[in-house]
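Here the complex is missing a single protein chain, while all its other protein chains stay put.
And then subunit A:
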Amino acid sequence: MSVAERPLLQVRDLAKTFDVSPPLLNRVLQGQPQAFVQAIDNVGFDIPRGTTFSLVGESGSGKSTVARVVVGLYRPTRGSVTFDGTDLASIRGRRQMAPLRRRWAMIFQDPYASLNPRWRVRTIIAEPIRVHGLAAGAAAIRRRVGELLELVGLSAADGEKFPHEFSGGQRQRISIARALASEPEFLVCDEPTSALDVSVQAQILNLMKRLQRELGLTYLFISHDLAVVYHISDYVGVMYLGRLVEWAPAHALFTRPQHPYTRMLLEAIPDLEMSGRARTPVGGEVPSPIQPPDGCHFHPRCPFADGDRCQREVPATLDIAGGGQVRCHAVAERRMPPADTHTRGG
């Protein structure tokens, strides 16, 4: 990394295991074993201040789990999350966490579930202000809520309404207003546009880009939509079955993908110029995360897998020339065809 400034967020060797065992009684009586899901395993990346880092991957790849660990909804099983120089694991108790919580916020996927249906919009947006004590008195809070609503393109009078009176895109604007209420530096966006119509998606993405410019925000952006990711990202990480298989600056990743899985994903993007022509579909199913394949998780679907090393040995992290990292034996052994043959479009 050639960033002179300290990254706002540093994630190192992050792992999160969920216990999905059947209840104790079933285990004892029926002899069922304990079961664990390795939702994320050995994930590491940096997010420089003022940039957007996107995580992409199929369903179940663990990208949402990374987001939830980063904002403290889940405690990591292993590894560390460092926010602006502070290791989150070193913080004990809610009270000490509060000053940090003010500095980040999260935007959720489902605009219908992320707003309490029984609260008025002004109460919803005021919640971070009240919790962190950022404005004194009802009049000051009301004024601030009005400002926030106008910042996201709604009117101050909308605060009196209930969430069900708004469309999906408007609700997502309310979510963004609530996220901005505590004047955070860092926003975690968990698929914020995937529940919206395409035309509304563009509005929300443009709003997010404008807010990033105006407020100097840093984004961790979770998505499975590569077109959206290309539009908004500075850096892109690709996850597969809980591992970050490749990350790189956005332009480099889209023009010179290294990992076979990244190449497969890029091949699968619908493209007007390509319509009617045969394309390589993403072959095979994602294996069960309860019993992931040994070695490189991707080897059963990988066209470049060899019969031996890929099945036994977890690939090490390899620096890519020009920034980024990749975890693949085929890349390390230079068995891959040159990446730039996969450049899209013209």
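Following the convention adopted for this analysis, contacts are C-beta pairs under 8 Å (C-beta built on N, C-alpha and C of every residue); 3 or more make two chains touch, one makes a residue touch a chain; residues count from 1.
Convention: contacts and distances are computed from a predicted model.
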| item | value |
| --- | --- |
| Listed names "Acetolactate synthase", "Outer membrane biosynthesis protein TonB", "Cation:proton antiporter" or "ABC transporter permease", matching UniProt entry of the absent chain | "ABC transporter permease" |
| Hidden-chain contact residue, picked from the options A:Val20, A:Val131 or A:Ala316 | A:Val131 |
| Candidates A:Glu58, A:Asp84, A:Asp110 or A:Asp225 - the one touching the absent chain | A:Asp110 |
| Where the missing chain touches subunit A, by residue | 68, 71-73, 94, 97-98, 101-102, 104-106, 108-110, 113-118, 127-128, 131-132, 160-161, 165, 175, 178, 182 |
